[in-house]
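Data first, discussion second: the structure below is written as structure tokens.
Note that this complex is displayed minus one protein chain, with the remaining chains in position.
Which chain is which? They are A, B and C, in the order written, and residues in each are numbered from 1.
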Amino acid sequence: MLYSEKVMDHFQNPRNVGKMDDADGVGEVGNAKCGDIMRMYIKVDHDTQTITDVKFNTFGCGSAIATSSMATEMIKGKPISEALSLSNQAVVEALDGLPAHKIHCSVLAEQAVKAAVKDYYDKNNISYGKELQVCDHDCAHCAGE
Amino acid sequence: MLYSEKVMDHFQNPRNVGKMDDADGVGEVGNAKCGDIMRMYIKVDHDTQTITDVKFNTFGCGSAIATSSMATEMIKGKPISEALSLSNQAVVEALDGLPAHKIHCSVLAEQAVKAAVKDYYDKNNISYGKELQVCDHDCAHCAGE
Amino acid sequence: MRVYADNAATTAVSETSLAAMLPCFREYYGNPSSLHTVGQEAAERLSLARQTFARYLHCNPAEITFTSGGSEADNQALLSAAALGERKGKKHIISTQFEHHAILHTLNKLRKNGFEVTLLDIPKSGVITAQQVKDAIRPDTCLVTIMFANNEIGTIQPIPEIGKICREAGVPFHTDAVQAAGHLPIDVQAMDIGMLSLSAHKFHGPKGVGVLYVRKGSVPLVNVIEGGAQERGKRAGTENIPGIVGAAAAFKEACEHMAENAEKVSRLRDKLIAELTKIPHSILNGEQERRLPGNVNLCFEGIEGESLLLLLDQQGVEASSGSACTSGSLDPSHVLLALGLPHEVAHGSLRLSLCEYNTEEEIDHIIAVLPGIISYLREMSPVWDELENGQREHVI
Partner (left out) sequence: MRVYADNAATTAVSETSLAAMLPCFREYYGNPSSLHTVGQEAAERLSLARQTFARYLHCNPAEITFTSGGSEADNQALLSAAALGERKGKKHIISTQFEHHAILHTLNKLRKNGFEVTLLDIPKSGVITAQQVKDAIRPDTCLVTIMFANNEIGTIQPIPEIGKICREAGVPFHTDAVQAAGHLPIDVQAMDIGMLSLSAHKFHGPKGVGVLYVRKGSVPLVNVIEGGAQERGKRAGTENIPGIVGAAAAFKEACEHMAENAEKVSRLRDKLIAELTKIPHSILNGEQERRLPGNVNLCFEGIEGESLLLLLDQQGVEASSGSACTSGSLDPSHVLLALGLPHEVAHGSLRLSLCEYNTEEEIDHIIAVLPGIISYLREMSPVWDELENGQREHVI
């Protein structure tokens, strides 16, 4: 198979899929031209700076959906600081690997998390460093893992 | 099959194969470098200028042996004049065809007949024209049908 | 239920074709260059296979060269015509935007060697016009290469008209008939085709066998593979006798049942098209009329092709997408882009390619499962969300 069982499981039974109307932060990365768009919604407990809930919407291939699903699982209930340190490699490993030309999907998932946090920070006037400058919807950049 | 049934018959059961100790004319054409040598022996009735017997020896491929055999059959009992008009095409036709790269064998057979007659003419001081100038054992010439 | 609807990618070998191959593996296994009986038996079979292709293509057996597939045949056709062109000082080639990569990549190679290539635009119909070819021909044109039918959208090109124009202009004409052979009538003489490529595994023959037809006395072949004197010295390598024999058997079978197969398959195709285009914001790519009997190619707005394929496979439907997902490319199909579809729509394509083995029940199964999958994926899609919200405009 092209994909591991884990990938197929997360693709076929994606966790946390859906929209969130009262999200504290929403991040969208990728673009339709590239063939992958991920939108991630987070709900944050302001006191503990913890991500209490997360949802995603994804337009994309099997691995784009699976990485979105896996990433939401990996940050749900976690402090924002921990979510921000989620690396695409960690997502790939958690999925038991991805085909080489699909690694960019995991990069997108990492960036979607960061974009959602950035949005939350922006809305709440919390300052942050340039590590939160995420994907500028530039195809070559997105794909250039 | 590479060869027609006729060719295989003449190859497997060559007619008139052998040497002739009291030949009136002997012709040898081709050379071992090219991979084909034909030697033809004729017995001539001096009065009627008829070929009363003919034998051949051939070093060569299946079609070289078959064309030798067929050529001897075609000239045996015939007036020399008729034997001299034997063309390689006639031999090819009589054999129901030859593969393209084996046509040169039929040329060799035609030349072997001419060489034997020439030898008879030479031995008997009979003059002849340049149509009896046969293969000079030059490879390129032999093969250049 | 499992439904194989990817016959444009490859087909199952037919029983007839397999039966023809079987004795060649362990009984008539000789090398046709060998003089002995088992070699000559192989040579005989090779010669009969060549005659079969010649008969159904309406050419001479000596005009048939066996290759390892459609790609090799395409490569050899183009490189040969280019070599002849170069000798005559003509270095311009005409082709189309939506050829197979076996053509497009070979053209790129030729570009690097100083050839100029005109790629004709593809109208929305998916069918180019002979006039486009005529307008593009120049005094230095050494080759026109236009596919007989497109592999993604199945549209059939006006080959006889193009052939006539090329004949009149004295320009060699090659057609990549890999998708057409065995499915559409081909007569290289009546259609003025000078060179033609086909591949056996597209009509229930084995993989790894192709045919290159070249009209005698037109373009001298240059070798893609150098070595032994097989195929009149133009294609080296011990001949794949079982494959070639199986290819010929499959071609004969396909040509003899062409009309009935086409009738059956196009009926299934039309039913699929009628039902699936009822899904909102879906479109049939390329016109329905001049189309391979088995080809359905649709785009669905708001979703991406690969996830659609995976979910279809889960429901037992084996199909493909226009996009080269699995080949490591992130770009959507060059064919759909050539048709003028925007990138995001081109990503949402689905190709269902049928053959005479497909049944009405299978078609009904596809019709039953597809709409639900589309809805599910749209539900999950931020693009669909934007389309529905009016943040993004519907294109189809």
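We adopt the following convention: contacts are C-beta pairs under 8 Å (C-beta built on N, C-alpha and C of every residue); 3 or more make two chains touch, one makes a residue touch a chain.
Everything numeric here is computed off the predicted structure, so don't read it as measured data.
Looking at the complete complex, one finds that the omitted chain is in touch with A, B, C.
Listed residues C:93, C:120, C:156 or C:310: the one in touch with the omitted chain is C:310. Touch with the hidden chain on the side of chain B covers residues 2, 8, 11-12, 14, 17, 19, 28, 32-39, 57-62, 64-65, 100-101, 104, 143.
Although one chain is not drawn, its touching partners on chain C can still be listed: residues 2, 4, 6, 9-13, 15, 18, 21, 25-26, 29-31, 33-39, 68-72, 74-75, 100-103, 105-106, 108-109, 199, 201, 206-209, 223-229, 233, 236-243, 306, 309-310, 312-313, 317-321, 324-329.
Listed here are the chain A residues that touch the chain not shown: 1-2.
Everything that follows uses one rule, which is that only the chains that are shown with their structure count from here on.
Chain centres computed from CA atoms place A at the largest separation from chain B.
Chain centres here are Cα averages; for chain A and chain C they lie 39 Å apart. Per-chain CA centroids place chain B at a distance of 55 Å from chain C. Our note on geometry: chain A versus chain B, Cα centroid distance of 89 Å, whole angstroms.
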